[in-house]
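The other protein chains are all here in position, but one chain of the complex has been omitted.
Naming follows writing order (A and B), and every chain is counted from residue 1.
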Amino acid sequence: MGVWFDAPWIAVALPLGLALVVGAGGSRLAPFMRWLAMLGPLAVLGTGIAHLGAAGSGGVTAPFVSATTAAGSLTWISVGDFALKIGYAVDGLTAVMLVVVGFVALMVMVFSVGYMADDPGQARYFALLSLFTASMTGLVIADGLVGLFVFWELVGACSYLLIGFWFNKPSAAAAAMKAFIVTRIGDVGLFVALAILWGTTGETSYAGIIAALPQLSGGLVTAVAILLFIGAAGKSAQFPLHIWLPDAMEGPTPVSALIHAATMVAAGVFLVARMWPVFAASPAALTVVLVIGTFTALASATIAVGQNDIKKVLAYSTISQLGFMFAALGAGAWRAAIFYLAAHASFKALLFLGSGSVIHGSDTQDMREMGGLAKTMPITAFTWIVGAAALAGVPLFSGFFAKDEVLHGVMLASPVAFVALVIAAAFTAFYITRATVLTFFGSYRGSNHPHEGGPVMWLPLVALAIPAAGLGFAASGIATTLGGEHEALSMTVAAISTTVALIGIVVGVLLYRRGPAADTSLEGSLGGLWRASRAGYYADAAAGRFIVAPVTAAAQGLYAFFDRAVFDGIVEGSAVVSRKLGAWFARLQTGDGQRYAVLMGLGAVVLVALAISPGALETILGWLGR
Amino acid sequence: MLTAVILTPLLGSLIVALLGRLSAKVARVLALLASLASFGVVIAAVATSSGSQAASGAAQWWMLTMDGIAAPLLLLTGFLGVIAVLAARSETRSPAAHYALLLAVQASVSGVFLAGNLVLFYAFWEAVLIPMYFIIGIWGAENRRHAAMKFFIYTFAGSALMLVGLIIAMFQGNAFAMGDLLSTPLSVGLQGPVFWLLSIGFLMKLPVVGLHTWQPDAYTQAPTSGSILLSGVLAKMGAYALLRIAIPIAPAAYDAARPVLVALGIIGIIYGALVALAQSDLKRLIAYSSIAHMGFVVLAIGIGTPLALGAAMLVMISHGLVAGMLFLLAGQLYERTGTYEMSRLGGFGKVLPAWATAFTFAALASLGLPGLSGFPGELAAVLESWGSIGWWTALAALGVVFSAAYNLTAVRRVNHGPVAEEFAGIADLGLAEWLAVAPLAVGIVVVGVWPQFVTGMAEPALRALAAVTGGAL
Partner (left out) sequence: MSLWLSLSPILLASAGAILGLAFDAFDRRGLAIGVVSAGLLAAGVVSGWLAIVYSPTLINVTNMAVGRGYSAISAVVFLIAAITLVGGSKVLADASTGGQVAVLTALLAAASSLMASTLDLLIVIIALEAIAMISYALVSARRQRRSDEAAMKYFIQGAVATGFALYALSIIFGLFSGSVFLPEIAKSLTGAGRPALVAMALLMGMYAFKLSAFPFHSWAPDAYETATPSVTAFMGTAPKLAILASLMLVFPMIGFSAEEFATSGFFLFALLATASIVFGNFTGLKQTSFTRMLAYSGIAQVGYALVGAAAAFLLPQRTGFAVLVAGLAYAVAAAGAFMGAQAVRSAMPTWDGTVAGLAGVGRKRPALSAALTVMMLSLTGIPLTAGFWGKFLAFGDAATAGHAWLAAVGLLGSVVSFGYYGGVIRSMYLEEPSVVETDSAPAGATPDMKAEWATIVLAVCVLAIGVLPFFYGLSFLSSVLALF
C-alpha cells in the first residue's frame, strides 16, 4: 500500500509501459499479453483505494490540492525565469476518480478478452486500452492544468484510435475523426483558458492558480471559467459539441463502456469540479454551465427515445446524464456531480457491457431485431435490469441516491432547471424501459441464435452490477472523501423523482410490451417531432451545413484564389513580365548601325545635359538616398 | 572542431562523388558512413562546447561560432542528414552524385548555423541553394525543372534583399561578427530598413504566407531525401537567422515589427492549415502543413519572451523531425504505389500495417499530440501569447483544430477505409526502411517528453537574446 500511496505516478507509468509491451508483443503473444495488461488498471485501482483509505484515516481532509496526500513535480520546460512544471497531486476527488477509472477499466479489459477473442487486432486493442488507462490516470492525478491538458489530449487520441479501431469501415474512420476534431474545438477553449491563466498569474498548477485567483478581474474569471467549460463540454459531449459521441459508438462496445460512458467523457465534469473555485467565483459562468447542462440533459433524453440502435440509446443517454452532472455543477452542487459521476460510471459501464454482450450474442445492434433475450441471456438480462433501474432512478439503486442529490442541488439554484431535469428523468426512465423491453422481453425477432458469452463476459457484468445497485449506500463515504458533509436524502425530491421514474417505466412497459410497433404509432401522433428526435434534432446536419461546409469551402477558396491565383500568380507572373520586358528591350537591337549611333548620341546628350544641371541632380539624389 | 562539422560532410561528399561511381552499393555505404560520421562530429562538437559560445578559426573571415540557438539545429541537421541518406537508398539514377549533393547540403547548412560573421553566413546561405537546386532539378518529379528554377530564383530574390540588408549593416553600421551583434546594435535610423530587408529573406525561407509559393512546388517536386532536408533543415535557416541576426542587429526595429510578425505567424497557422485541408496530393498537404507549423515559429518570435523563444526552438526541432518523418513515409508509399494522390489510396492500415502505424504516429505528432514533439513548442507559444496579444491568442489556438482536421483527413484517406484494390498486394516496410523511420519516431518522442533537452541547450543564448526582446506589445 505504501508505494501506491507515495508514488501514484506508478499508476501512470505501469500501464504506459504495459501499452508498449503489449503492443510490441504483437498478435502472437496477445493471448498472454491481454491478461498482463490488466496489471495497469489494478495498479490504478490500488492507488485509488490506498488514497481512499487515507481519506478514511483523516489523511485527506479537504477537497482541494491544498491538502494533498501525495504530490511531486518536475520542471518540464524552462527558459530564463519561466518554467512550465508538470506534477501530480492526489486528494479525495482524485482518489474517487482513480477508483472509478481503475475499476471500470479492469472490468472492461476482462470483458474484452471475451468480446474481442476473435479479433486479429487484439494486441493493438489491449495496448490502446492500456495507454488509455495510463492517460486517464494521468489526467486525474495531474497537479495542474498543463499536466491535465497533456493527458486530456492523450485520452482524446486513444479515443480516436479506438473509435477507429475497425478503420476499414468508412463509418468508423469518419466517426473517429469527427470525435477528435469536435472535442478539439472544445480544447481550444481549455487551451485559451490555460494561456490566460498562465499569462495573468504565471501559474499552471491548480493550487497556484487558485491562490492567484484574486488577482484576476471579474470579467476575466468569467471568461476563464466559460473557456474551461467549453473544453469540458467538448470532452463531455455537451450541446452543441455533443455530436461526436453518438458516432463514437462505431468503436468496439467495451471501448464505449470505458471511454465513452464511464471515464473520458466524465473528464469534463472532473475538470469543472477540479477548477471549482474559478467557477464559484463567477455566477455568470455557473449559469452558463447550468443552462447548457440542463438543456443537454433534456434534449438528449428525448433523442434517446427515438433510437433503434441499442448503443445509440445508451450514447444519448450518456450525453443526457452528463448534462445532469453539469446541471449539478452549475447549481453549485459539485460533490453531487462527482457522486453522480461515480454512480453513472458503474451503471452506464454495466449497460454498455451488457449491450456488448447482447451484440456479441445476437450479432446485431438494432433493437428491432432483438426481443426476448432474457430467456437466452439471463445473466446479461438480469445485470442489465440492475443497470437500467439505476439509470431510471428506481429507489435504493445507486442512481436514485445520486440523482436525488443532483436534483436537490438544482432545485435550490433554479426551479426552472429543476423542472426540466425532472422531465428529463421521466424520459430517462421511459427510454431505458423501452430499450429493456425491446431487447429482453417479448419474443425474439432476429434470425441468429443468441447466446450468453463465457464467464469472462458475464463476470464483469456481475461485478459492475454490485456498485450500480449499491453505491448509493456509500454516499456518505464519498461525501466525506470529497471533503463535504453528507446530506440526508431530500424526501421531496425523492418523492418527485420516484414518481416520474415510475411513470416513465410504466408508460414504457405499456407501450412496448408488444414490440417496436409502438414507434409507428408514436410517429403517427408526434409526426415531425418524432422524426426530429430520431435524427438528433438535426444537429449533425446543421454542423455539416454551417461549420464543415463553410470551412471546406473556405479552404478550397483560399487555395484556389489566394494561393494559386494571387500569390503564385504574382510569382509566376513576374517571370512572364520579366521576359516581356526583355523582349521589349531587345527591340532596341534592330541591327541597324545608324540607329545604334543615334542611340549613342542621345545617350551622350543626356549625360552632358544632366552633368551641367547639378541642381536637378541634387534634387533627385535627395530622393534616392542620404 | 567546428570546422570539422562542416568539413566532414564536405569530405564525405567528395569521397562519395569519386569512389561512389564504382557501384551503387559502394556509394550507399560510403554515404551512410559519411553522414554517420558527420552526425558523430556534430554530437561531439555540441557536447564539448561550453554552453555559451564555442568559437574556432578566427583567422580572417573563416570564423565559426556555435551558440545555444545553433546547437540543437546542428544536431537536427546531422540527424536528418543520416535520415536523408537512408531515404535515398532506392535512388537508381546516379546515386553517387545524389548522395554527394545530399552531403553537400548538409555541409553548407551546418555552415549557416556555424558562421561566425555575416559574410560567411551569407556565403553558406547561398551555397545551400546550389546542391539543393540539383537535387530538385535532377531527381525530382515530373515538374522538377520548373520547381528547381523557381526555388532558386525566388529564394535567391529573398536573399538578394537580405544581402542588401547585410551590406548596409556591414558597410554603414560596421556590424560583422555574430558574437558582437547583440552588444553593438545598429543606429536606430538604419534598423528599420535593415531589419526588413533581412527579414524578407529570412521569412521567405521559412516561409511565411505571401512569400511561400516556391515552397509547395519545391517540397512536392523534390525527391524524398530532398524534401526531408528542405522542410526539416532549410526552413529552419530563416528562423535561425531571425533570432541570430535580425533581432540582435536591430532590436528597436524588431520591437516595432513584432505585431507584424505575430500577424504573419497567426495567418500562417490558419492559412497553412486550411490550404493543407484543401489538398488531395499527400505531399502537397505535408508541404502546406509546414507553413502552418512555421507559423508557430514566427508567432513565437514575434512574442519574443524567453519562453516564447524557447517555444520557437522547440517547434523548429519538432517540425524538422515530424515533417522529415512525414516526407519519408510519403516517399516510401510513393515507391510502392507511384502516386501521392490520396483519392487513389486507402485502407493501408490493413495492407501496410507497419507503415500505417508510423504514418498515424507522425500525423498525431504533427497535430501536436502531447508526448510527441509537436506539443511542447506549440503549447509554450500559445501560453506566452496571452501576455502579449491577448485575445488574438484564440486564433492561434484555433490552429490546433485545423491541424487536427488536415492531419486526420490524411490518415483517414490513406490508412482508413476500404483497401484500394490496385494496391492490395504491396509489401510492408522492410528492415532498412524501418531503420530510417524508427530513429525519427524516437526523436519525436524524446523531444515530446523531454523538451528541456532542446530548450536547455538554447537557454543561455535565448536569455541573452531576451534581454533585448520581451515585454508586452
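By our rule, a residue touches a chain if its C-beta (ideal position, glycine included) is under 8 Å from a C-beta of that chain, and two chains touch if they have at least 3 such contacts.
None of the values given here were measured: they were computed from a predicted structure.
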- line: Among B:95, B:137 or B:304, contact with the omitted chain is made only by B:137
- prompt: Looking at B:45, B:132, B:163 or B:308, which makes contact with the chain not pictured?
  reply: B:163
- request: Check each of B:126, B:281 or B:428 against the chain that is not shown and name the one that touches it.
  value: B:126
Message: Under the stated touch rule, tell me which residues of chain A contact the chain that is not displayed.
response: 575, 578-579, 581-583, 585-586, 588-589, 591, 593-597, 599-604, 607-608, 610-612, 614, 617-618, 620-621, 624-626
- prompt: Can you list where chain B touches the absent chain?
  reply: 59-62, 119-120, 122-127, 129-130, 133-134, 137-138, 144-145, 148-149, 152-153, 156-157, 160-161, 163-164, 167-168, 170-172, 193
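Simple rule for what comes next: only the chains that are shown with their structure count from here on.
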- prompt: Taking each chain's centre as its mean C-alpha position, how far apart are chain A and chain B in Å?
  reply: 34
- line: Residue set of chain B touching chain A in the complex reads 150, 153-154, 209-210, 212-214, 216, 271, 274-275, 277-279, 305-307, 309-310, 314, 347, 349-350, 360, 364, 368-371, 375-376, 379-380, 382-387, 393-394, 397-398, 400-401, 404-405, 408-409, 411-412, 415-419, 451-452, 455-456, 458-459, 462-463, 466
- prompt: Tell me, which parts of chain A touch chain B in their complex?
  reply: 75-82, 84, 146, 149-151, 153-154, 157, 160-161, 164, 167-168, 170, 172-174, 176-177, 180-181, 184-185, 187-188, 191-192, 194-196, 198-200, 551-552, 554-556, 558-560, 562-563, 567-568, 570-571, 575
